[in-house]
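One protein chain is absent from this view; the other protein chains keep their places.
Note that the chains are named A and B in the order they appear, and that numbering of residues resets to 1 at the start of each chain.
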Amino acid sequence: MVIPFLLPAFLLYTVFFVYPAIQAFWVSLHDWSGFGQSMVYIGMGNYQEMMKDTIFWSAFRRTLYISVVGGIGIFGLALFFASILQRELRGKKFFRSLIFFPMVVPGIGLGLIWQFIYNNDWGLLSGFLNLVGLDKLDKFWLAPDNIIQSLTVAIIWTYVGYYMTILLAGIDKIPITYFEAAILDGASEWKMFFTVTLPMIWDVFVVALVLWVIGSLKIFDLIAATTFPAPPTSTYTLTIYIWSQAVGTYTPVYRLGYATALGVVLLIMVVISVGITRLITRKEAIEY
Amino acid sequence: MPTQISVKSHRPMSNFRLRNRLGNIPYYIILAIWAIITIVVFVWVIESSFKTNREVFKDPWNLPTAPWTSAIANYTKAWEVSHMQLYFINSILVVIASVFIVVAVSAPAAYVLSRIPFIGNSAVSYYFIAGMGLPFQLILVPLFVMLSKIGLADSLEGLILVYVGVSIPFTVLLLTGFFKTLPVELEDAASVDGCSDFGIFWKVMMPLGAPGLITAAIFNFISIWNEYLLAMLIINSDKLRTLPLGVMNIRYSMQYTADWTALFAAVVIVIIPNFLLYVFLSDRIMSGLTLGVGK
Partner (left out) sequence: MKITKFKWFNIMMVLMIIPLLVSCAQQAPAVTEPEAPVAEAPAAEKPAAEEPAAPAEKVKIVYWSMFSEGEPLMLLLDKATKDFMVEFPNIEVEVKWAGRQVLTQLQSAIAAGTQVDIVDHSDDRVLNAIVKSGLALPMDKYLGEKAYDSDKTWGETFAPGVLDLGKYEGQTYLIPRDDYVSAFFYNKDIVEAAGVTPTVNGMSWEDFNSMLETVQAANPDVAMIGADGNVAFYNNWWFSYLAVRLAGIDGFRDAAYDKTGEKWGDPEFLQAAQMIRELQDKGYFQEGFEGSVWPAAQVKWVNGDVAMMFMGAWLPKEMSEQMPENFNIGLFAFPDIAGAKGNNVVEHWANVYGVMASTKSPDAVATYLKYILSKKVGTEIATLGTPVPLEGVPVPPALVNQYEILKVAQAMPARAGLNTEIPEYMDNAFNVCDDKFFNKQLSPDEFITCLKTESANFWAKK
């Protein structure tokens, strides 16, 4: 029964996902505008160029920044919210649902929303700061110096609910006896969180972290839509850089070969990041 | 681990009482701040769709002067002129078909991978899961060429098959994890009763697995409903666009029409179905989230 059960999924996945990806490796060895048959084989040429490409390296750093800083923000908040929501709170479901909600809105729509929030003239954030008299704190949110931080905040807001919910469901599965025992021992709530909750959901936490690492490196819609119509180079992440090299923004750059090579690097980056994440979170999971 | 027949049964926290109710107040404040931010953002989006273009660019706090007139103008524009109603139907078709197929093909695969220790099981599992790391940007052009060769470029069928293909890794991962949590005893009983492998799967695992399948369906629904990049590549006829494409297209055409409020209306139109789905199914979404990733 193994084969008939596996085959449909195996074939659909192989034909529509893996096979094009393998072809992409081949494309990445070429200099190709993407138009016509003018593919020129250049071996590792695209990859060699990448090593010297300062924009690639800054996009690389920015992608990591979003992954790491965004990740710290998301998991900090997600753990915090999860620890609050594990309590018996009135309206717990309401809060839980609300924090999750941005996840179900298309990134294209969210990007538009954030572009308007961050606008200094008619945007919500500046408008709010002026309203409560904190004009001093008002910044040009989308200026080159601030834009990556601003985007990271938008990303944290969007994704925190997702990871919080994963952690919460993990907490839900911890047998009550563990907490009772801790209470008998006189542990404070916070101590309990770190000595009981966190170790008990460690494997869930690691899986959530891996999901984030994979997802964060691939974020595209939200950034593209927030920086619409032309993402400045100061906002390029790898996904945006790939996009700009493949099809151009305002400048008619058409370098599909190079863009595909960047995509291959993104894939390698995902694999390495997942490996590192697993390595540093390795720890005997507690059986229960 | 202890046997859990139903996924819904784990509510051990419900008896866990806090010793100090007053201690909750600071937490309420923090939650309330976050909640208010989120609510304000979405209310403001909806409010903006009730404004005129000039009003939107004045100040975030002013109220629409003629909300109904503006709303009718904006929603009519988004709905009819920009064909959002068409996109809406396309999105529904694509999402339902993709979700159905992806769950239908992933469930048996996940079942086999979680239950049957054949040679190469873990290799196949890794093969499936590896797809989660593949960036869509990588596959765009080869994918389109292939779809064109088989006559499926610029068609909803092609888009559906691609969505199925790219959704399989996550779905298989989620369902494999889920099937592992189901008890083995029932299958043994069924096989003693003379059921075939398919019979066991269909008569025993499917009913038990329903919560997991529904979870998988919901997650795929959300991600496919929101997907932009692949749809942009595969669909180029206006009449076949999905909703995210429609929204992005209104943005692109804004350089010629400068119509921002219709864009807000379009965003609201995109959000509404997700919102409704979410209101009715949020419990399911929440409780199901870790089925694949938890123990």
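The working rule: a residue touches a chain if its C-beta (ideal position, glycine included) is under 8 Å from a C-beta of that chain, and two chains touch if they have at least 3 such contacts.
None of the values given here were measured: they were computed from a predicted structure.
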Candidates B:24, B:53 or B:121 - the one touching the absent chain: B:53
Full-complex contact with the absent chain, from A:197, A:244 or A:277: A:244
Touch with the omitted chain, as defined above, among A:17, A:60, A:100 or A:118: A:118
Hidden partner chain, residues of chain B it touches: 53-54, 57-58, 77, 81-83, 97, 101, 104-105, 107-108, 140-141, 144-145, 147-153, 155, 157, 190, 193-203, 206, 232-233, 236-238, 249-250, 252-253, 255-260
Contacts of chain A with the absent chain, listed as residue ranges: 1, 3-5, 7-8, 11-12, 15, 33-36, 38, 49, 52-55, 115, 118-122, 139-147, 227, 229-230, 232-234, 244, 246-256
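FYI, only the chains that are shown with their structure count from here on.
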Euclidean distance of C-alpha centroids - chain A vs chain B, Å: 16
Residue ranges of chain A touching chain B (in the complex, touch as defined): 1-2, 4-6, 8-10, 12-13, 15-21, 23-24, 27, 34, 80-81, 84-89, 93-109, 112-113, 116-117, 121-124, 127-128, 131, 157, 162, 165-166, 168-176, 179, 183, 189, 203-204, 207-208, 211, 214, 217-218, 220-221, 225, 228-229, 239, 242-243, 246, 256, 259-260, 262-264, 266-267, 270-271, 274, 287-288
Complex contacts: residues of chain B adjacent to chain A: 1-2, 10-19, 23-24, 27-28, 30-31, 34-35, 37-42, 44-45, 48, 56-61, 101, 104-106, 108-109, 111-113, 116, 118, 124, 128, 131-143, 146, 161-162, 164-166, 168-169, 172, 197-198, 201, 222, 225-226, 228-229, 243-244, 247-248, 251-252, 255, 263, 267, 270-271, 274-275, 277-278, 282-283, 285-287, 289-290, 293-295
